[in-house]
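Single-structure report; data block below.
The complex appears here minus one protein chain, its other protein chains still in place.
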Amino acid sequence: MQERIALTGNEAMALALKQINPDVVAAYPITPATEIVQLFSSYAANGMVKTEFVAVESEHSALSAVLGASAAGARALTATSSQGLAYMFEVLYIAASYRLPLVMPVVNRALSGPINIHGDHSDSMGVRDAGWIQIYAEDTQEAYDNLIQAVRIAEDPAVQLPVMVCIDGFIISHALENLEIMADEKVQEFVGPFTPRRPSLLDLDHPVTVGPLALFDYYMEIKRGQAEAMRKAKPVIKEVGQEYGRWSGRKYSFLEPYQLAEAEIAVVVLSSTAGTTRVVVDELRQQGIRAGLLKPRVYRPFPQQEIKAALGHLKAIAVLDRADSFDGFGGPLYKDIRAALYEVPDRPRIINYIFGLGGRDVGLDDIRSVYDDLAQVAAGEAPEFSIRYLGVREEAL
Amino acid sequence: MAAQLLEIRWHGRGGQGAKTAAQLLAEAAAAAGKFIQGFPEYGPERMGAPVQAFTRISDRPIWLHCQITEPGIVVVLDPTLLRRGDITRGLRQEGLILINSDQQPSVIKRALDQNYRVCTVDASRIAKETIGRAIPNTPLLGALIRVAEIIPLERLLAETERKLARRFADRPEIVSGNLVAVRRAYEEVEDG
Partner (left out) sequence: MSKLLPWREVPSAGWLEEKGNAEEYETGDWRTIKPIWLKEHCIQCLRCFVYCPDSAITAENGRVTGVDYKHCKGCGICAHECPSKPKALEMVAESADEL
């Protein structure tokens, strides 16, 4: 039923976009996300999709255009990276607050400066509290699968929130990998026709005011409603992940544990590095070391209960952040995971590494060194520390 | 091929098609039912600058998402890159080097002063005679799958045709030239 092919992460995202066949795509090119919309624009130009493709002059305009299209009752998408996402900053909050079911691939790339084109999470982590759902993919297969599911999650009547589908720049976006794809009709059937949940901006018989002024009287009630939508997204993400499993054979949820149930020490890491870590876990298991891995797939909404249940039994945990908070305390994922474990009696020791900034390679030896540190922390032979910078050059002692 | 992971590093110059070769081999192996990765190293390189690209091939799903630091095979698209001295960096003890060169493998072996298995093929000449331009990537693929026994020749030819036919839809002579180049390099590669 499914075809196994080889595509880069960007090609897989462009293919999913084509199969979703949205009403409107507006985008501005930025490395390493350019290829997604470049490929898609050729599909549009060649009449392979029914999409109205709008070439805009900036990312601020790209998101504004799809925001307007969505408010007018269209299924609308864009894609970006790094500085482009930063340039969208104010519109991101508006899209979430207006409860518009936009979907946006984000090809994770370091923020300037120094200027850098390679993969890290500083862009999407910088907007983790903008009110968007955030899903992180490990490989091209997940990039494809997550993008298709994102449409259903965003458009669910209980959710109506925008979704970012994140992949690691270059490491996944430009790497050719195997993946299984569904037929166009199956994807169309899975995402279903777009059903606007409110009268459209262009419906003259039912005029509507979008984005009215709300001050002391209503601002907080509207934000409270937005927060509720994010909570309601949780069961929807789970259901969509299960239903997608029935369609594709690949089931998804909030977290992907590996060798975790019987583990004493574990690494928590998002995206592509989870794969490299899994290889090290296998090595360590062969040596009789009870090592495990937890890969969060959904970061917003934050799956606090699930994380507590998955990690509570461990002796020591290392959280790997591909973005720094520059606050002297730790990366964003570390602090969230640490907070999630606060209620666990006899909670695990927890340490933090900042890694892979600006695309710095993270090899097997780097991950092995993390598990070595963890074993010492778990045994009480080394102190629990907050931040270590993995793979950064230090002076010889 | 053994069930273990095969890691290949490609050294070329910007414009010689190292990235295309790395990905074409991966695609051909994928078509043969293998699990693959193919990825270039991106930097500020332009035409002529030394570049690298990578291919992983395995019978099992590949989880690794790091660079290849200890390749089993190194393919060199331009013999002048031998001067740089980083060609053999990390290459495994039993490793194989395939070089685009008009020299015999023994000559290269002496120059490298290391005990690797060295194979040579005059890919630039073959490309010039068959495609009309000295783009050595497709003939090197033909040589590589022979000496490393990665996939059958017919599979590589089919995949090369499929991929190039899309890109050169209006110039069928380029497609057929490449196919001849692959076949000739497969025949002419010298195994030291």
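Order as written gives the chain letters A and B; numbering starts at 1 within each chain.
By our rule, contacts are C-beta pairs under 8 Å (C-beta built on N, C-alpha and C of every residue); 3 or more make two chains touch, one makes a residue touch a chain.
Predicted model only: the values in this text are computed from it and were never measured.
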- Quick one: jot down which shown chains the absent chain touches. A
- Task: Just name the one of A:Y98, A:Y258, A:Y334 or A:Y353 that touches the chain not displayed here.
- Result: A:Y98
- Note on the structure: Where A:I222, A:A379 or A:V392 are the choices, the one touching the absent chain is A:I222
- Return the single residue from A:P212, A:G328, A:P345 or A:P383 that touches the missing chain. A:P212
- chain A residues that touch the omitted chain in the full complex: 97-99, 160, 197-199, 206-212, 214, 217-218, 220-222, 224-226
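To be clear about the criterion, only the chains that are shown with their structure count from here on.
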- Task: Report the inter-chain centroid distance for chain A and chain B in whole angstrom, where each centroid is the mean of the CA atoms.
- Result: 35
- The answer for chain B against chain A in the complex is residues 23, 26-27, 30-31, 35-40, 42, 61-67, 69
- chain A residues within the chain B interface of the complex: 4-6, 117-118, 138-139, 168, 170-172, 174-178, 272-273, 275-276, 278-279, 361-364
